[in-house]
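Note that one protein chain of the assembly has been removed; the remaining protein chains are unaltered in position.
As written, the chain order gives the labels A and B, with residue 1 at the start of each chain.
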Amino acid sequence: MLPTAYEFHWDTGHVVFLGVFYSVVVTVLSILVYTALRGRGDLKGQRTPAIAWEETFHDLPADRRACRHAFDGPAAGRVCHHCFDCATCAGHPEFTAIGRSLQAPQPPDPGVPMPSDTFYHRGHTWVKPAPDGTLTLGLDPFAQRCFGHPTSVSLPAEGQTVQSGERAVTLHRGRLEARLAMPVAGEVVASSSHDGQWRLRVRPDPASASLVNLLRGNEARAWMTREVDWLQGRLNPAGGHTTLADGGVLMDDLVAAYPAADWDDLWGQVSLDV
Amino acid sequence: MKTQQAKPARYVMVIDVDRCNGCGNCMVGCAVENNVSVPPADALANRGLTWMKVYRVGNDRPFPDHQTVCLPIPCQHCDHAPCIHVCPVTAVQRDEQTGIVGQIPERCMGCRYCMAACPYHARYFNWFTPVWPAGMEKTLNPDVGTRMRGVAEKCNFCHGRLDRARERAAAEGRRQLDPGDYVPACAEACPTGAIRFGDALDERSGMKDLLAAPETFRLLESLGTEPKVYYQSRHAWVRQVGRSRLARVRGFETPAGEGVTHG
Partner (left out) sequence: MDKDLITRGLDRTPLWKFALWLLPWALLAAWGGQTIRDMFVQGLYLTNMDNRFAFGLWIVFDLTVIALGAGAFFLGFLTYLMRQKDLQQVLNTAVIVGFVCYSGAILTLAVDVGQPIRAWFAFWHANVHSMLTEVSFCITLYLMVLLIEYVPIILKNRKLRLVPSFLVLEFNLHRIMFLFAGIGAFLSFFHQGSLGGMFGVLNGRPFAFREGVGIWPSTFFLFILSAIAVGPSFIMLIVMTVSRVARRPLVDRKVLTRLGRISGLLLSAYIVAKLADTGIWIFRTLPDSGFDAAEFYRHGLFGIWVLFLELTVFGLLPATILLNRRRRQNPRWLVAGGLLACLGITFNRLVVTLQTQSAPTLSFDTFMIYWPSLQEWAVMLGVVAYGVILYSLSYRYLNLFPREHELKTSSGRA
C-alpha cells in the first residue's frame, strides 16, 4: 500500500521527476490562490464597476471604440485601447493640442439637438453642470429615439454613490434591456423619472476625472453624426436609406418604426454594453 | 518481495526441447500451484491464462523432412525486462537477490502496457472475473493469492515455493538452500525431466555447465532482454527458432514462408 513497501528507495530519477511535477502543482495552486485573493480584494475594494466597464469595453467591436480624436482631427481611424479613460491616456493631451491647432471645420448638423454647454458620454448619456456644483444627467436624444418609450426605468436611490462606468440606470421595454453607464462618479442627490424619461442630479466626486473623458461642442457633433450614420447603416443594410446630410430629423420611436431590426443588439451597442 | 538471504542467487530455468513431448503437464501443474483460473468455455483463444504455455514449432520443410518440436514458454524473467521499466505503478519488480521478476497483483491497475512490451507474450490479463465452480474452491492452493478481474499476471517461478523452502531450511538450521529444495511446479510436474531449474551461482546445481553447453540457446537474444530461461537442442534448426524470423529463415536457406505454428 505504502510506497515504502516492496523495497522502494529514492533515487535521482525520483527526485527530478517528482520534484518537477510537484513544483508545477504548487505553481498552479499558488497562482489560483493569488487570483482568488486578488479577486476578493477587488470585490471588497468596490472595484467591480470599473472591472465590468473594462471587460465590456474590450468586448465591444472596433467601430464602437473609435478614439475621440478620430472624429474631428488628428487621429483618423484610431481605436481606443484605454476604456475611454482620456484623463489617463498618454496620447490625449498631445492629440488635443494638435486638434486645437488644426482648427477643424464645423461638423455637419447631426440631426439631433446638441446644446454646446452639454457634455456627452460615449454611451449616450449627457452631463450638464449646474450652478450649485452638482451635475444633471440624462439620456441624449439619439438614444431616446433608439429606446423609444421604455416601460420601466430603474434609477439609483438618493444618497447612493456611483462610480464612473457603473451601470446604475436600467431601462426595460418588453424583452429589451439597456443598462446605462454613469458618465461621472459621485453621490446621487436627486433622481426622478416620468413616462420613461429620467433625470439624475449628482454631486461629483472631486477626486475623479469628472468631465475630461466626455465629449463637447464640435467634437460631440462630429461624433453624433457618425452615430446617426452608423445607426442608419444598421437599420437599412441594403444601403437604400435616406441621408441626413441636409439635416433631416430622426423619427421619434425607432423600435416601433423598425420592428424587424435586432434591437437587443442595437440597444447594447448604443449603451456600450454586451 | 522483501528477501533476505545469505548469498545472492540467480535462478535460471533450462528446458531440454528434445525431451519435451508436448504433454502439457507443466501447464497443468503451474495452474494448480498458482490458482490460475479458467475463463468461460466460449472465451476467445487469446483470452486464456496460461503462465506456462507450450508452443508447437515446425521446421518449415515439407514431408518427409518435416519436423516439429514443442516449446514450453513461461515468463523469461529477463535481466533487462521490457515490462519492468514500463509499468506506471511499479507493479513489476526484479528481486536483486534472486533475479526473479515478480508481479504485484494488488498494485496492478490493468493498463496492459507490460503486455504490449513483452516480446515473449508471457503476460496474461484477467479479462474475466475468476470463478471456481462450486466445490472446486477446495482445489485452491492456500499459499498463493488469487487475482482479481482487470489485472495482469504471469509466471513468477513459483517464488512462494522459494519462501517455503527457506522456512524449511531455517527450521532445519541451514543458512543456505540446497539444490532441489526449491523447484517450480512446472519442473516438478514434467514427466521427462525436460525442465530443469536451479541457482546458476550455486556450483552444486549444475546450471553453469548447462548454460555453457553448445546446444543451449535463448529466445530473441538479439533484443538484449537477457532472459533467464534457456533452451537446449541438438538439432540446429531448433536452435535457430529463437532468432527473428528472417534471420531464422536465412539460417535455413529456404524460401521464406509462413511457418506452421499456432500459439
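Quick notes on this structure:
Just so we're on the same page, a contact is a pair of C-beta atoms (placed from the backbone, for glycine too) under 8 Å apart; a residue touches a chain by one contact, two chains touch by 3 or more.
Owing to the predicted nature of the structure, the values given are computational and were not obtained by experimental measurement.
For the chain left out of this panel, the touching residue among B:V38, B:V86, B:L140 or B:A169 is B:V86.
Although one chain is not drawn, the whole complex shows that of B:M13, B:M27, B:C75 or B:V151 it is B:V151 that touches it.
By the touch rule set out above, chain B reaches the unshown chain at residues 39, 43-48, 55, 57, 71, 80, 82, 85-91, 107-113, 115-121, 123-129, 148-152, 219-225, 240-248, 256, 258-259, 261-263.
Remark: the residues of chain A touching the chain excluded from display are 3, 8, 13-14, 16-18, 21, 24-25, 27-28, 31-32, 34-36, 38-39, 42-43, 47-48, 51-52, 54-55, 59, 61-63, 175, 233-235, 237-238, 261-262, 264-265, 268-269, 273-274.
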